[in-house]
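A protein chain is absent from this complex, but the other protein chains hold their places.
== chain A ==
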Amino acid sequence: MEAAKMASPKSAPKDAQVPGGTRRGRGGTEGRGAERCPRGPAGYVTTILEDAKIYSSHAKKASVDADDVRLAIQCRTDQSFTSPPPRDFLLDIARQKNQTPLPLIKPYSGPRLPPDRYCLTAPNYRLKALQKKVSSTAGRITVPRLSVGAVSSRPSTPTLGTPSAQTVSVSAKVGAPVSLAGQRFTVQIPSSQPTGKSATPTTPTVQNVLINPSLIGPKNILITTNMVSQGTASDPNPLKRKHEDEDDYDTL
């Protein structure tokens, strides 16, 4: 089979080597799309045969034989599919797990959830402030520092108990917002405000953003809503855009 397939590209007329061409001319091997055309869009057989050719040449064999094809099939299958663990492995880990006694349950400990990093309750964004346009003295940029863990007495914003201790990093590059790696959603509050306002270390609402993880889901729509409704003197456009994004997420 392999030999015949390999021979066909050489003997096929020009138009048969075109992806559409083989569908018309070849009587004997109808039915299965790209497999009939070894040089056409890659089909399953094509991929396997090409792999087999590679293995065969690696083993310095004169021609592709059944073992090469078998190896090629095996490798492709292992890439695409996995199977559940074998029984002895399962029995082994079961024995290990089942030996430890069941943990005692602490009474009155609130919602019983795993530690926060195993939950999906953390916000998937952090708030940061853009630095204002400053002169090129790169080292002296006073960017309002956002300490995300800060507690404030402002009652109107929800509270965030995020475990991450990092504060927002200061960008050395003027005007370019720092996007935090790993965060999906960066809300930027450009502090392009009159000095009076920005003299206070960030807009008060930003500082007060603390969220109770057990109440708010990952989207934390409520925070940005509050942010906008606070009517901060921030540049309205980016926030407005975010507000529109929230509407897309609202399921109500």
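Rule of thumb we're sticking to: contacts are C-beta pairs under 8 Å (C-beta built on N, C-alpha and C of every residue); 3 or more make two chains touch, one makes a residue touch a chain; residues count from 1.
Note that in this section contacts and distances are computed from a predicted model.
As stated in its UniProt record, the chain not included in the shown complex is "Transcription initiation factor TFIID subunit 5", which appears among "AP complex subunit sigma", "thioredoxin-disulfide reductase (NADPH)", "Hemoglobin beta embryonic-2 isoform X2" or "Transcription initiation factor TFIID subunit 5".
In the full complex, chain A contacts the hidden chain through residues 70, 73-74, 77, 81-88, 90-91, 93-95, 97-98, 100, 102-105, 107-108, 111-115, 118-121, 155-159, 211-212, 214-219, 222, 226, 251-252.
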